[in-house]
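With one protein chain withheld, the remaining protein chains of the complex are depicted in position.
Chain lettering (A and B) follows the sequence in which the chains are written, and residue indices restart at 1 in each chain.
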Amino acid sequence: MLGLLGEQGSDFAHKVDYAHDVVTIISVVCTVLIVGVMLYFAVIYRQRNGKDHETPAIEGNNTLEVIWTVFPTLVCIWVAWLGYDSFVDLRTPPANAMEVNVTGRKWAWDFQYSNGKKTTSELVVPVGEPVKLIMTSRDVLHSFFVPVMRTKMDVIPGRYTQEWFRPIKTGDFQVFCTEYCGNEHSKMMARLKVLPRAEFERWLADDSEAKKLAAMKPSDMGKQLYVAKSCNTCHSLDGSPKVGPSWLKLYNRQGTLTNGQSYVADHNYIKESILNPSAKIVSGYSAGMMPSYDGQISDVEIESIIEFIKTVDGSQKIEPEVTLPKRQDAGASAASPADRGKALFQDSANACSGCHSIDGSRMSGPSFKGLWGRKEKLADGTEVSVDAAYIKESIWKPQAKVVAGYPPIMPGIYEGKLSEENINDIIEYIKTLQ
Amino acid sequence: MSAHASTAHGNDEVNYLNWKTGIWSWLTSTDHKRICFLYLFAIMIFFIGGGIAALIMRTELAFAGPTIIKDPHLYNILFTMHGVFMIFLFVVPGIPATLGNFLIPLMIGAKDVAFPRLNLFSFYVYVIGALIGGYAMLNPVDTGWTFYAPYSTTTNTSVSLMVFAAFVLGFSSILTGLNFIVTIHQLRAPGMTWMRLPVFVWASYATAVIQTVATPVVGMTLLLVIAERAFGAGIFDPTKGGDPVLMEHLFWFYSHPVVYIMVLPAFGVVGEIIPVFSRKPLFGYKMVVISSMAIAAVGFIVWAHHMFVAGISDFSAKFFSIVTFLVAIPTAVKVFNWVSTMYKGSISFKTPMLYAMAFVFLFMVAGTTGIYLAMLGVDVYYHDTYFVVAHFHYTIQGGAVIGLIAALHFWFPKMTGKIYSERMARIAFAFLFFGFNLTFIPQFILGMDGMPRRYYDYPVQYQTLHTISTIGAYLNGFGYTFALVNLLWTAKFGKVKAPRNPYNSTSLEWQTASPPVHENFETTPVVDHDPYNYGTHSHA
Partner (left out) sequence: MSNAAIVDHNVPPGEPPHIHHMDTPTAYGAAKLGMWLFLATEILLFAVMFCSFAIMRYYHLHEFHEASHHLDLRAGALNTAILLFSSYTAAVAVTKAQMGDNRGVVKNFTYSLLCGFGFLIVKSYEYTHKAHEGMFPFVWNSDFYHYKNFLGLYFCMTGLHALHVIIGMAIMFWYGIRPARNNRFSGKYYTPVELSALYWHLVDLIWIYLFPLLYLVG
């Protein structure tokens, strides 16, 4: 009706929005009426020339009192019913709903599917089918909030809560933690990815990432896990202190604990700190910040993280990697210009895919799907058609012509980094995405 | 009658402010009017402290990404400090302990409260609580003012000290409430029947009942949090078999009624101001009284509407939703009666009246947005978003704090014997009102867009509204500063002497000297009319 709550992503969203809009109209009308009457009285019964005029000693009116007691009561009953009605759907998951286990921890979300597939900070679900989240927390209270789905539920340690929704459209959506949980509360987000059924099935059956991880050198696998397990939220690689100690030169480091004893960050110490973080806290840091990874991480994974920590010895600068398959040979060996463009697009050093989708879904920047030749309305109101010149300008000078509705946040780092030739390859790649 | 008070009879210049001098005579005074000022200065320290914390937070939030605060932990400390200072140290004692103290004995025609020494004792209990809280700030708490377990039972900031401070402050609140109940029951002047009590006294009575009945519950809950932290009592911590949701229940059993501790006295203030400046009796006096008591009563059975998504059963969610709507009805009745009082009045727009009218508007917004949060399906969306933040700031700042500022202006001549500059007060009002709305209307929209609260940083799409909100916060802060400096300056340096009854009011507190003598009235008053004896009865 009014669309005040934005995009609707679930089938019950319209019901919530209807209740919301009805009460909005009632509220606005009542407020305007009452304040209007008050202002009207204030104007016509104002004191004139600084002198009081005679006023009647009206002490009340029982009929009016009855009316304005009964009338709000009736309105409240109606509105309460609307709220109730929208709530029943929210709390009644269909019996055939697909179940996903959700674990909240400081400060990330872990998801596990019935076939054992695990993800962190990314919940992938099929469109059109009910999904039930069985949720618990490993440490303190969290709350799983998906605005487009209009649903939210606290995640409580020591018990299970649940919420469900049936996505009605594909795309990437924001998940927030809405129950205050400590330092990185505002960073405890996740992405909800709604895929077409077939694509979801493929994704769910795809264990290539897990296999690839298993085939990796332990230190490389540890490097992946550093991001995948959200270690990077609290442990830096460059020596800067965050919530936890930096991993720079951590291996075999010596120091004191909060209880005054000394420690050596050897194999045993690191393993214990991962499984039972509160056991030995380094002086200057706080207990209770790190959740236990007991049951969340295998021995092999712990080994590989330790191997990775060994490599963070300060001899070279190490950047965390966000995407799994790193293309070492981006651009060079690929055959066609479009393939070279695709490689550049996927290269994490350029990170185009962080903001531009190739499937039409909306991210921080416009999707590349169907971009070529499209007419875009710019933030300043003018219109532009996407050609080679526009794309080149947008890569080298991102703020020059920003498409309306998108924030001007693309960094201007590509001039000098991407050659004209690179850009032509990217343009060829974009042309393939129709 | 003591010899000192007797000397006051022949001499208008001797009043409660100057009948004894020296800082010691203030700090040890059992005179309810002087205790009002002790509280006023104490709570203003925390109002300023909490306000500065709010402005630092708003500055940080003006733009996405870290701006002036580099460490999220510091931000968490700031919003905890803002909440604890504003709730426990400023707004809860706000109107009751200051103006309640000053006005209740004057309005009912008593010489003092029932237990004057207990009254002073509660002030020092407050001071002790405040000092403990201040000491706890050496290792500042980062839990938020709600102290939810298990975060509060596991963080290594000084939660135990801070909740103990809240416990001690609660004790002060209990003793004040108890004192007022007994005062109103026992010390009414001859002829001051229950139905002749000004509505401010009724509101204070309802408030005092809530203070006495609800506060022990949170006190004990907070002690159990300490027990949990000290030796792992296993009540709230799930790793020890406890139940964090139980903690939420017990906490809100107090902390929802506490909202009415804050706002009921402000209702009372508005009920006093509007009749005087409209020259009309308060419309539907009985209904206003009944609605105060109804709000106090219903307020006790609605607490779990703070917990619709906390994992409570669907049945309890439905129950608490329905009873929550019951609060809306008496509140609406009050608003209707205030507005009707202005009908056919002779309305003058002195500063207190401007505040009272602003209150009606702000409270309409607060009340109607409260309806969204009582609706189950909609609250699931809005819970813990900026919509809630905006809603309760309209209630507590737009309600309780505006009520306090209105009351300070209205009774200023009686309290200090001086008249403040009307022009300055109106300028301050304009900044305050405009800044307040500019701060919180964008926050309603942020809530609609799903922005969660207690976020140190946020996705960039929320930035514009945050920036506007920050600008509003500065204007609002400036308005408060201006208003309070105006009053303080007048109290200290003001030259214009206030007459006994500058507004030509008919209620009892204006029928004595401004400022009143030590024991309030030269002779015990005898009451023979209603508090709002305005207008002429038609003889038709």
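Keep this in mind: a contact is a pair of C-beta atoms (placed from the backbone, for glycine too) under 8 Å apart; a residue touches a chain by one contact, two chains touch by 3 or more.
Bear in mind that the values here come from a model prediction, so they are computed numbers and not experimental data.
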{"item": "Displayed chains contacting the withheld chain", "value": "B"}
{"item": "Which of B:178, B:498 or B:513 contacts the chain that the document leaves out", "value": "B:178"}
{"item": "Sole residue of B:51, B:72, B:94 or B:116 that reaches the chain not shown, by the stated touch rule", "value": "B:116"}
{"item": "Contacting the left-out chain in the complete assembly, out of B:231, B:315 or B:493", "value": "B:231"}
{"item": "Sole residue of B:250, B:327 or B:425 that reaches the chain not shown, by the stated touch rule", "value": "B:250"}
{"item": "Residue numbers in chain B that touch the chain omitted from display", "value": "1-2, 4, 20, 22, 24-26, 28-30, 110-112, 114-117, 174, 178-179, 181-183, 185-187, 212-213, 215-217, 219-221, 223-224, 227, 230-235, 240-243, 246, 250, 519"}
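Operating definition for what follows: only the chains that are shown with their structure count from here on.
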{"item": "Distance from the mean Cα position of chain B to that of chain A, given in whole angstrom", "value": "37"}
{"item": "Residues on chain A engaged by chain B in the complex (per definition of touch)", "value": "4-6, 15-16, 19-20, 23, 26-28, 30-31, 34-35, 37-38, 41-42, 45-47, 52-61, 64-65, 68-69, 72-73, 76-77, 79-80, 82-87, 89-91, 139-141, 143, 145, 147, 150-154, 156-159, 161, 174, 176-187, 286-288, 364, 407, 409"}
{"item": "In the complex with chain A, residue positions of chain B that touch it", "value": "72-73, 76, 142-144, 148, 150-151, 154-156, 238-239, 243-245, 278-281, 283-287, 309-311, 314, 317-318, 321-322, 325-326, 328-329, 332-333, 335-337, 339-340, 342-349, 357, 360-361, 364-365, 368-369, 371-372, 374-381, 383-385, 448-450, 452-461, 463, 534-538"}
